[in-house]
Structures are given as C-alpha cells and as structure tokens.
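One structure is given below, encoded as structure tokens.
Shown here: the complex without one of its protein chains, the others still in place.
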Amino acid sequence: MTEAKIGVFICDCGGAMKNIDFPTIKGELDAIADVASVNLSSDLCLEEGRAKMLSCIKDENIDRVVVAACAPQLKEHVFQQVLRSAALNSYLMSMADIREQCSWAHEGDVTTKACGLIKMAIGRARLLQPVEQKDLLVKQEVLLVGGGFSAMSSAIQLSRLGLHTTLLVGDSALGVRSRELEELLGLEVAPMTEAIDRDKNIEIVTSAELVGMEGTAGNFAVRIRKGGEEFVQSFGAIIFATGPRTEILPQDPGSKSSTRIVSQERLARWLRASSPQPRPRSVAFVFDSSDECSRLPTLVTLNNALAVKRSWGSEVYVFCKNVKVDSEGAEELYHQARERGVVFLKFEDSPGISIEDGLVRIEAKDVLLGQDATLTCDVVVAEEKVSPAAGTDDLRSLLNVRTDSRGFLQDDNVHLYPVASERKGIFFVGDCRGDLDAARIVADVSSAVMGAHELLARGRITVEAERVKVDPQKCRACLTCIRVCPHSAIQLVRIDSEREVAEISDLACDACGICAGICPAKAIAFQGYSDEQILAQIEVLKAS
Amino acid sequence: MSREIIAFCCEHSATPAANLAGRLGLHYSENLRLIPVPCAGRVDVVHILKAFEKGAAAVLVLGCEDGACHHIEGNTRARERVRYSRTLLEEIGIDGRRVGMFNLAPDTPHKFLDIVNETNETLKELGGGK
Partner (left out) sequence: MDPHVLVIGGGIAGIASALELANAGLTVHLVEKEAAIGGRAASLCCKATDVCSECSVCVVAQKIREAAIHPRISLLTNSVVRRVSGERGDFHVEIAEKPRFIDPERCIACGVCAELCPAEPKAVCLPSAEAVPFSYVLDERLCLRSRGQDCDLCRESCPTKAIEFEPAGRRRELTVAAIVVATGFEVFDARGKGSLGYGRYPNVLTGLDLEETFNREGCLRLPSNGKEPRNVAFVQCVGSRDESHGYCSQVCCKYAVRLARLINYQIPDAQVTIFYIDLQTAGKGFVQFYEECREKVRFVRGVPVEITQTPSGELEVKLENISQGKASRELFDLVVLSVGIAPRKDSWDLASILGINLGDCGFFDTSEPLNSTKTNVDGVFLAGTCQGPKDIPDSMGHGMAAASKVIQALGVQAR
C-alpha cells in the first residue's frame, strides 16, 4: 500500500474555541510525515470554507481527510459531500470533535488535548479504506401471515402500491375472527374479503402454516406447510399479523361452565341473534382484575354494555379496577354508557363470583363508596384475558427475534416502534404485538406497508458493499458471529467442497460490529471501526 | 502510566450525551479521550487490554440504557466483555476497578458527567487520572 496523503482541516468555529492555540497545533501536525497539508479555517462548514477545502483536496492530491471541528453529528454529512465532489470516497474521512468534546467541555488551555484528538483522527484516517455502494436485487413479493383485519388491509394497501402479496392464513378462510368483531369495530368484513378475492395481486393460502424461514431481507426463503405437504417460496418482506388470543379467566372453578357466566363473544352472539328468553333483567361485566392488558376488554365491555342497554334494556353493572380509556373515542363511549345508566363499580381486589339459586352473586368492595357491594345478576360476562396468539413462541424462535415482557411479538425496545423488528424486512402489525385498538391497528398497517414498499418498490436496493466483511480465509466456521448477530444478518455459505464460512448480508447488516468484537478468529473487518483503526487511536496515548 | 481515561462511546448514546455536555457547558476533566464506536458491542477485550498496555489509567465502555440498545443486546455483550477483561486485568495485577461499563441515554449529559467524575474519584484512590 502506498503511503497515504493526509489533508487536515481544522476549524476554530469563528473564534469560538479561544482556549485552543491553533498555530501550535498546526506546527505539530505539519511535522507528521504523511500529513500533506494542515489548513486552519474559521468557517469550514460554510460555502466559502468548503470551497477552499475542495480545492485543497484536489490541488494537493489528498486521499485521506481529517476534519477537526464541531461534533460530527452536526456537519459530517456536509464534509462527506465535499469529499464526493472531489471524487473521493466519503469513507476516507475521519473527524475529531474539538469543540463539544474539547474546547467547550473543559476550562483552561486545552491545546494538548485538541492536538491529541486530531492525532487520533489522523491515526484512524491513515488506515481508512473506501466503501462502495452497490445495488442488490430484491424479490417484489410480500408474505402476510394471518387472516384477520390487519392482514387483509395490509394486502389491499400493498396491492394498491403494485406489490404482489400472499396471505398465509391458519384458518380455513379469511377473516373468521374479524367477522365476530365486526360489530365492535364497526367495519364490514365481507367487502374486504371480496375485494381480496378479486385482486390479482393477492394470493390466498388457507389452512396453512409457516414452518421454516431462511435468508435475509429482500430474499427470504419461506417453508409453508399445507395439507401435509411442504413447499418453499421466496419473499422480499414478511408482515406478521397473527393477532391475539383471548382466554376467559376462570372465575369460580365450580361455575365455569354455567350459562349464567358467559364470554363476551357468547354475549355478542346472543345480542346478534338468539336472545335468551326471557331477556336478562340484569347483566354484570367484570374485567381488569389483574390490571393487565385491559385496554381491549374495556372497549369490548363498553360496546357490549351499551348494546345490552339498547337491545334488552337490562340493568347493567360493570366491575373493574380501571376503565382503560386511552384509545380513540373510548372516553366518549364511557360517558355514553354512564349516561345510559350503566353503573360502574371500581374494586381493588378481584370480586368473588358464585352461583346462588340460579343467579350469579358478585361480591366486591367498591373503593369509591368504600363499601362492600353485593349484587345478584341474571348474567355475568366474565373477565377475558388478552394474550399472545397460540404459536407465537414458535414463531419467535423460527424468526430468531425477541418477544416482549408479556410474550407478544416485537421486543420492548423503543427503537423498534411502531412496527419494525430487529430484522430488516420483517414487520409486526396489529394485536400480535400488543393490545392495540382498531385505530392503532390501522396506523400499524399503513406503517408496515410503507416499510415493505421502501424495501421493495424498485426491485433493487442500494446498500454499502462489504462494510462489515468476513475474511473467508480466516473464518473457522465456529458460528459465534451467527449466534450473536442481533439482526440475523450472517449465514453460513459453502465456498468449496470442503469449506463453509460465515457471510454477511450487506442488506440485513445494520453495522453494529458486535460480530467483529466477538469473532475468536478475528476474521471480521468493519470498515471505519476495524481493530487496526480503533487501536490506531489508542496508540496516540503513548505518543502524548 | 498516563492519566488518560479511554472511553469507548456508543454513537447512539454516550457520544451524543458527551456532545450535549459540551454544549451545556458542563465541564469535566480533560483526561477523557473519547473513541466513538457504532455500538458498545463493537468493543473487543483486545481493545480494552491494549488501552492499558499503552498506559491508560482507566477504560470506560459506555452504551445505551439497558433495554434500549439500538442493536438489542450490544450493551449486554459489552458488559460481559468488560467483566471478562476485568478478570484478565486482575490476573496481571491491574486493579479491575480501572475498567467500567456504564449505560446512559443520548439526552442525559448530566449522567455522562457523573460517570466521568466518578471514574476520576476511583482513580484518585487507585493512582493515575486527574
């Protein structure tokens, strides 16, 4: 490798760094053999400064650039642009933050520290190599797992954007669950399923199951099982919309099967069609005894309580700990319910429910009145717990992603919200990732559609080529990196008849360097943060 | 031994926190040398040991808050490696308290300052530092 020609550009930010003696620094840096030019400036990030920087790079044939100025966060992109204008790869620059991290961070003369920081950047710059961009082909097909409202509307929206989708449905038909929720949500499922049936962009595979997945964003190889047969199909992105599961919390073990204690769904069915005769004179709802996930139970209860009032005119009592009104329109529903005469009783400890003389007896301590309330009702609608869909855990391990503290898909990490996963090209929408009401689900769907569109719309995507790269000669195929990569970007590939080695997908890699930090064979190089480049910065310590 | 503290700082958390400290005029000792890394999980045991070999008085690895790592578990990987390098250091007679792992968020410059000050306090006891 021929010696680098380093150009150092120092900016004193219009005189804002008075505690640094710049001429001294220049003198010291000028003495470094491969530093071709040291430039002092006061306005490096402005047009004038950038123009001077550009002509210096060109005139002196600079091939590595060091900028010592403000925090890279602010202006790095501006200086990278200068490099590009000079036909230099933008990775051939190293920045020293002498403003926020030096001049402004300390009192007194900080010339020595500033000089040290610049030397660290020089040490790193010397070893920098270009990173080129390249285009990768992506498969313009989206897989949607789930057959509920989220999955169906995702398919419709993706189709509108010209993307072909496959709906993988566990049930025997689309929208089985959604139909039951039609009234609650005020949406019609039939038009949706009809639209999907007509849509040439949407394929439906029912009674099927996802059993395997390999590959990375842009090209996932998905194994699907249907009717005892398995096939593999390739997709550019996958959206999971597998919904929640509801369980009726056992109230009183003895009374569980009683027709007096029913589920919300059963109540909804009664309300829709065959009302029990005679109509119940009093109905009680119970929810939120565990104070967990009761956003959806609140909504169902409010809707059903109103429906009972409307259809049967019964007395309605609601026992709960908290009315969870943190969704659109919920407070309004709550208000309406109270106006129509629904009585809310707030408890701290779960109420006792028993059957007495064919009626249900509820005992609770009402915290607002501070009294014990005992009530006898014709029907009690039991508490429902919303939890992750069956099979979520299998999906988690199959996808190599994390679930949240309650077992729903998507890790509790704020950087993934709203719909992303730790793997590029995999999205979670709707109630599979938590207790979302319809308004939130609608937003989720559109967000995921946007994500898939961004990845696939052009049929190819531009990535940084081999920024993090495994050296096949050094790799011992120990699989350590594959195990630790948080973005599942590494796969084992066969290079010849004898050897398999780890290979990083440029598209799936998020450039964290965790693999490079752990590889026992030191086979992984991370351009910009390679061992040599990091150690070169430490090296300066001794010199100072 | 020099008086320098080498701080490997995650670019998603500690580096911006340090920048904010500078902007708010929260001053700390000059012996801190910040080396930005894309994730605390990039830091290798070798980097930590080399820093001591070159005479660092202390080494810090600063990453995102627990549960908020941009790369999900880079910060926990880093913690494991810091712990491991501590045992290696102890073996060659360097006090393990000279290497530390801390978590902070990008918008918590005060926490950054506390970490630097705390490290300098430890160094007062151990020798080196400021």
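Chains: A and B, in written order; residue numbering restarts at 1 for each.
Throughout what follows, contacts are C-beta pairs under 8 Å (C-beta built on N, C-alpha and C of every residue); 3 or more make two chains touch, one makes a residue touch a chain.
Everything quoted here is computed from the prediction, not taken from an experiment.
Since one chain is left out of the picture, which of the remaining chains does it touch in the full complex?
Taking every chain of the complex into account, the missing one touches A, B.
Determine which one of A:369, A:390, A:479 or A:493 touches the chain that has been left out.
If we include the chain that is not displayed, A:369 is the one touching it.
Which candidate, A:50, A:106, A:124 or A:295, sits in contact with the chain we can't see?
Checking the options A:50, A:106, A:124 or A:295, the one contacting the hidden chain is A:295.
Can you say which of A:284, A:456 or A:508 touches the chain missing from this structure?
A:456
For the chain left off this view, which of A:39, A:73 or A:400 is in contact with it?
From the options A:39, A:73 or A:400, the contact with the absent chain belongs to A:73.
Considering the entire assembly, which residues of chain B contact the chain that has been omitted?
Chain B touches the missing chain through residues 12-13, 16, 20, 23-24, 64-68, 103-111.
Mind pulling the chain A residues that touch the left-out chain?
Its contact residues with the unshown chain are 13-16, 42-43, 45-46, 70, 73-74, 77, 140, 157, 160-163, 185-187, 291-295, 322-328, 330-332, 335, 346, 367-371, 404-406, 408, 410, 412-415, 417-419, 433-435, 438-440, 442-447, 449-450, 453-454, 456-459.
Note that only the chains that are shown with their structure count from here on.
Mind pulling up the chain A residues that touch chain B in the complex?
Checking each residue of chain A against chain B gives 71-73, 97, 99-108, 110, 113, 116-117, 120, 402, 411-415, 422, 484, 486-487, 510-514, 516-518, 526, 529, 531, 534-535, 537-539, 541-542, 544.
For chain B, which residues count as touching chain A in their complex?
Those in contact with chain A are residues 2, 4, 6, 15-16, 18-23, 25-30, 33-39, 41-44, 46-47, 50-51, 54-56, 67-74, 77-78, 81.
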